[in-house]
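Structure record follows, encoded as structure tokens.
Not every chain of the complex is shown here; the ones you see sit where they belong.
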Amino acid sequence: MHKGQGLVNDVFKPKHIKKLTGNTGIGHVRYTTQGANDSDLAQPFTTSYPFGLAMVHNGNVINFRDVARLLHEKYHVLPKTTNDLELIMYTFASELRVKDLDRLSVVDIFDAVETTQELVKGAYATVTIIAGHGLLAFTDPLGIRPLVMGRRDTPDGPVYAFASESTCFDYLDFEFVEDVGPGQAVFIDNDFKVHYKNINALPKAFCVFEQIYFAREDSTIHGRLVARERVRLGKILARKVADAGLKPDMVIDVPSSGYFSASGLAEAIDVPYRRALVKNNHMGRSFIVPTQAGREDVVKKKLNPIRAFVEGKKIAVVDDSIVRGTTSRRIVRLLREAGATEVYFISSAPPIVSPCIYGIDMAMSTELIAANYSEEEICRYIEADKVIYQDLNDLQDLFAEERGHGGSCFACFTGKYPTGEVTHYLRHIQEERQSHRPAKAAASLSAKAPAPTEH
Amino acid sequence: MHKGQGLVNDVFKPKHIKKLTGNTGIGHVRYTTQGANDSDLAQPFTTSYPFGLAMVHNGNVINFRDVARLLHEKYHVLPKTTNDLELIMYTFASELRVKDLDRLSVVDIFDAVETTQELVKGAYATVTIIAGHGLLAFTDPLGIRPLVMGRRDTPDGPVYAFASESTCFDYLDFEFVEDVGPGQAVFIDNDFKVHYKNINALPKAFCVFEQIYFAREDSTIHGRLVARERVRLGKILARKVADAGLKPDMVIDVPSSGYFSASGLAEAIDVPYRRALVKNNHMGRSFIVPTQAGREDVVKKKLNPIRAFVEGKKIAVVDDSIVRGTTSRRIVRLLREAGATEVYFISSAPPIVSPCIYGIDMAMSTELIAANYSEEEICRYIEADKVIYQDLNDLQDLFAEERGHGGSCFACFTGKYPTGEVTHYLRHIQEERQSHRPAKAAASLSAKAPAPTEH
């Protein structure tokens, strides 16, 4: 096992790769926010008993207190960290060890998955090595986070891989086989035989924000190319732009996540698209941004508008979403300072009104501008001439199940969480985040919050 | 003085900034290739005598052996490193110290610049603090590398800055004043009074490769926006595309330097532009790429084609230039594997036939594919259906002096070096590079070199 901090290529050197033996491997990349980059939390997590397990996951457990108590009281397990992956791993390990370990069967493994899925609530897409037995992949019953299976044929027969996104199969010359989940388990045994079971499958609730923002544009989800879906999101927005009577001279994107929607919109309203915000790729990731003012300053340093393209024009600027509103405001200001006569801010997502509790680190309710203010107030706050949001119905229509997509989770736009009642958990994370934030920064945030009556 | 390795924001922390006092500062970012990142070579270089000098530069000295000998024999100076900046600094310092140091005048300073420009051959854009006196900027007589002056008005009067590119003035709220050079010196004295002198000015020979590739697209050079010039480079290419009888279904760019030319070409030939190669921004910079095969592999890992956009189409892919041909070949292959029926490779630069000796780290003559092979051979080598190069006359016409550009250096396209006879220096760097390259890699290079008869 080898772990480290930094980019993958800085951590895993050829000398590490050379040491690898055996026929099964597992890896993980964890994005950590400033200050919390403790390599103890780097995945995989492992346990020596039973068999030797090594597990990775993507997602977020929401009943971790219950699971921790259960592990302690029923299973006599004391996890070493507070990481939710440990909870999943030890729940699974505990269920496994009551089996007949001398004669472990695939049924036993799927049984242990079943109990794990019943006990652990939240979103999780996991892959586990069971030493001496094989490689196991399973998700939560709703299949909230992505997990895909790939395959490559070799002279010795097929080999398999699991990943969060299909795009990595392109790099590795694997072919995409299928999505895993919801509630599904796939086990590749040591003879490379594949075993499937749909265990606790509930109606799928795949994160729609992956489609809008998080997934790579060259990924394929449920058979659909993400880039193309984003072009569609842009095209759909044309109606709302027209309804609002806007006639922009140019459509631009907030680089780089807004590009495909921007080009879709540009085509649909027959207005030229042009890159007019230049991104500075060489900003260090460790830049300390404790205050709202500092964060705006970073936006300025990361993006430079090209005055010659913007000056004297009505600009429609397309971003994937509006979260706190502060970045959006900074972009509007940058464009105005560069001479734009009007600035229309177009969000390819609908208003975000509820925090994500399934692993996308957005913000708390109190920070989400659309959770607290009307569209007009938001428009005034971000100092745009007009704000256009994606229509929630249009979005739900585009990603409707009957169009071939699995069912989607729209919780951040609707507040309806597919895992059921989550009030308790929401209160917990609210408290958690406040206790980790210095009082001063919190004060400065509220000072910066939009005050509708002022505008 | 504070120096370090890594991104600027990782090296310069608020605690360093807080320590700064005084009214003059100087900084430098140095891009180093793998293995040579010795922080002793980080600029500024300083000397305590006379006055305290701190100097930075951009460029490359080509008669460094002569200058080193002169420093040792005539000036009794022993530079600590082999960096060419030290040669410039000590030549200038040595000339300064023969003046009456108790009554140093601006004339004395410009005198020292004059001798320095006469003794030191090559390309250099320099900025120097003369402690207790002021801030000096000067370039080589041809003004090969960029150097711009900015200004900000404050309640206490104007303050000034020098930089390689105007774009940084945007970030700092300075306004662009003018280009410095060729052979010009600007001195800001301690009362913020500005002194100019054209000293050894020869006909300007500004690096045209800055316009094509190296400069940021949002920079303004000689009053022209780089992005717009690149759009023009793309538009001009339309004629050659038409002459070749090509009818692409889509124009795409090699991200991210090819975008503006690609969109210019797309507009001129009325074919849609689309982003179809996705760049992986998270590749570590330290990835070791000792062999040609390895380098191709990196291209594959850095770029992923979007099959759904490319499949079944005739693709015109625009890059800024073709250097060794290996990257171009990999891109063509990627596009074919993604289903493109035809691939036309468009270079917004003309064929590169001679190495740059003025600070752009391109390659040796033996590695430059256009120095050794015909267009047809190159087309076969990179496996394209057609290669279109920018026409040298068109390029020279676009950047002609009468169009408001200063005179340009086209040496990499013509082999005519504006500093005169450089055979000796070219032989030196050829030897230098070969001695630093393992024999095996060299062998693998020649094995990969295009063999016209094979195709």
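Every chain is named by a letter (A and B) in the order it is written, and numbering of its residues begins at 1.
Rule of thumb we're sticking to: a contact is a pair of C-beta atoms (placed from the backbone, for glycine too) under 8 Å apart; a residue touches a chain by one contact, two chains touch by 3 or more.
Since the structure is predicted, the reported quantities are computational estimates derived from the model, not experimental observations.
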All chains share one sequence here; work out the copy total for the full complex from the 2 shown. 4
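The rule is simple: only the chains that are shown with their structure count from here on.
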Which residues of chain B touch chain A in their complex? 6-10, 13-14, 167, 170-171, 216-218, 225, 227-228, 259-260, 263, 274-275, 278, 281-284, 286-288, 300-301, 304-309
